[in-house]
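Complex shown without one protein chain; remaining protein chains in place.
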Amino acid sequence: MRFIDTQTLRDWLDALARQVTLIAPAPSNIGEAPGLVNPPAAGMYALYQPVGSADEIAWDFQRTAMSAREFLFPKTETLFTIETDASGKTTLHEPKVEQPQVIFGIRPCDARGMRVLDAIMLEQEPADAYYAQRRRNTTLVGLSCPEMWENCFCTSVGGAPNSSEDVDILLTQVEDGYAVQIVTEKGEKLAQGIQLQEVEGLALPEPKLNETFEMPTEQTWLDSFNDVYWDRVGERCLGCRACVYVCPTCRCFDVRDEKVVHPDGSGITRRVRSWDSCQGVNYRTVAGGANPRANPDQRSRNRFYCKFYYVPTDYDVPFGCVGCGRCIAVCPVNIDISEVLHDLAQRGKA
Amino acid sequence: MTEENPMRPYLGTLVGTRKLATNIRLFQIELNDPAERDKFSVWKPGQFLFFSALGVGEAPFGFANIPECGPAIEVAINNVGHVTRHIHMLPLGSTVGIRGPLGNHFPMEEIKGQNIVVLGGGIGGAPLRPVIQYILNHRADYGHLTIFWAARSPDLLVFTDEYDEWNSAPDTEMHVTIDRPAEGWTGNVGLITQILEQVAPSPESTTTITCGPPIMIYFVGKTLNKLGFSEDQMLITLEARMHCGIGKCGRCNMGEKLVCLDGPVFRQSEVSTFLESFL
Partner (left out) sequence: MIEELGTKVRELLESETVECVIGYEVGPTGRVRPAFIHEPDEVGRLVFNTRCDHNLVTYLNRRNKPRKKGEEVPTTGILVKPCDARSLQVLLNENQVQRDKVYIIGVACPGMQNADGTLEARCARCSQRVPLLYDALFGTPPEVSDIADTYTDVEDMEALPREDRLAYWLGELDRCIRCYACRQACPGCFCDVCESERDDSLWIGISDAIPEKAFFHITRAFHLAGRCGECNACEMVCPMGIPLSLLNRKIVKEIEQTMGGYHAGVSEEPTPLITKLTGEEAINEIH
């Protein structure tokens, strides 16, 4: 089993930060609003951010407040710009993203989230060129979770807190350092810069698990679509959309042209895309005003079906949800995805 | 980009525009780059494109012609919102953006030999025009063609200057109707379902193709059923609000189907199994 001691790891990260964009969990002010009545646990304040050194990393983090998807699929992205000169001549420029990035400390659930996004953005043709660029330039150095925390349920959706399936390198904390598993070729390439030791008989700690629960069957999902249960879930939903923004697998976006015109008639248009959410009231309204999801229960229902029925049906992944539990933590009215799954599984048995 | 970028529009020029009906204009575009023009000119009836009013926005529209009736790309656009309002104001010669062709298409190969019944409501007629053009250009490949064309009022009928040509084509009949009597109108008055029932085309070896508002598709389907058509014989095309057209932005889902990738053309039998509907 390969091993790296803590200091060597930190030195390597310091050097890496000078070569690539190094993204890692870093501290944030999230817990500090005086009015926050349900502040997240102290280990849940971190956010994945670019860091300049190992010192900037929140080494004691448990789970970040936001997922890492913004580094493959930014919250706002310029798709292209169109410049018009004073004579009316138009040229289109597409951005190139070539800067390599390493996401250090990504949890297995967030890495699984990227796998789900890969299925949607890359494997389903035609591929999204912007996501493809960033994905190609990204190496994932995962960090096993020592335990499953409050709201975590990755093991119920085919994941595990120590899973190496979706990362390029997986680190697991042991005494004095980390056990190192090189998983992919990309990981192998990145690891060429690291001094790793071979340690005989290094035992990997077993993470403390939460109870795994039974998932509803595909048939139950189909049978329950028109159930009044969704009214009961949706009626307290505020449409606040926080669940979507913290989710590792959500990918809905809005597109707009934003234009600046100069007095001489020249101008520049940016076509931008930004994260959007199916939980918004007018998300699905069409020209003419019709909206198949005009009611909050229909919108709430769409989110659950998308994660557990539509995505598994349309793409080659077993679930569209990775069990990270962020939506549970963040929902102001306690719409709890694990409660919904449990209720539906019970319905299926009845 | 090193890879093909389906979100990047081809630049084109607005070479023609004319009024089709109240608030509806036809736009003719030619792509600027010859290689892009060639690549694009494979679109089929039923597919759609994204039309960019550069600096304002982009929206999806069904093709209103076939490449054989080109070279310009034709789309009919209803002035209903922010982007379409600006498209309507575009002067001739404007640079526009076009993405596509996107979506699936009417299975013109598969339905060869069939009698075809085409039903268009309002601007829904525009995506059906390519079907009519294709059949008329390949007349021997198809059986009897019945066209039902409807609008709320005469000023909302599209392509009125082509009705004579369609009506007098071999083995073709056309029935035009408006919802309520209007001054100066001597044609049929009544809903499309009423005239459909009167004419009562035979379901034998026939495929129907309907395009229009969701409520019209629904009631036409019911009437066709009454006349002995199975849902398998009915082709429809759905509209949806879209931002990418390539299955990424998530907006156009009807249940697990994405209108941009799995559609916009569907058989009614398939649509009836959808978890979500507009009604």
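Each chain gets a letter, A and B, in the order it is written, and its residues are counted from 1.
Everything that follows uses one rule, which is that a contact is a pair of C-beta atoms (placed from the backbone, for glycine too) under 8 Å apart; a residue touches a chain by one contact, two chains touch by 3 or more.
The shown structure was predicted, so the numbers you read here are calculated from the model rather than taken from an experiment.
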Please work out which displayed chains the absent chain touches and list them by label. A, B
Among the options A:V20, A:V97, A:V272 or A:A345, which residue touches the chain absent from this view? A:V272
Out of A:R10, A:R136, A:K186 or A:R256, which is the one that touches the chain we can't see? A:R256
For a quick check of understanding: of A:L9, A:A26, A:V51 or A:M66, which residue touches the chain that isn't displayed? A:M66
Looking at the whole complex, which of A:M1, A:A15, A:I30 or A:I268 touches the chain that is not displayed? A:I30
From the listed residues B:H82, B:K112 or B:K222, report the one that touches the chain absent from this view. B:H82
Spell out, residue by residue, where the missing chain touches chain A. 28-39, 47, 65-66, 75-76, 232, 235-236, 238-242, 244-246, 254, 256, 258, 272, 274-275, 277, 280, 282, 296, 330, 332-334, 336, 339
Omitted-chain footprint on chain B covers residues 81-82
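Just so it is clear, only the chains that are shown with their structure count from here on.
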Would you kindly tell me how far, in whole Å, the mean C-alpha position of chain B lies from that of chain A? 38
In the complex, the residues of chain B that touch chain A are 1-9, 11, 52, 54-59, 78, 80-81, 84, 95, 97, 213-214, 239-241, 243-244, 246-251, 253-256, 258, 261, 275-278
Which bits of chain A are touching chain B when the two form their complex? 79-80, 82, 84, 88, 90, 92, 94, 96, 120-121, 124, 126-130, 132-133, 222, 225, 251-257, 259, 261, 267, 269, 271, 273, 276, 278, 283-288, 290, 292-293, 298, 302, 305-306, 309-310, 313-314
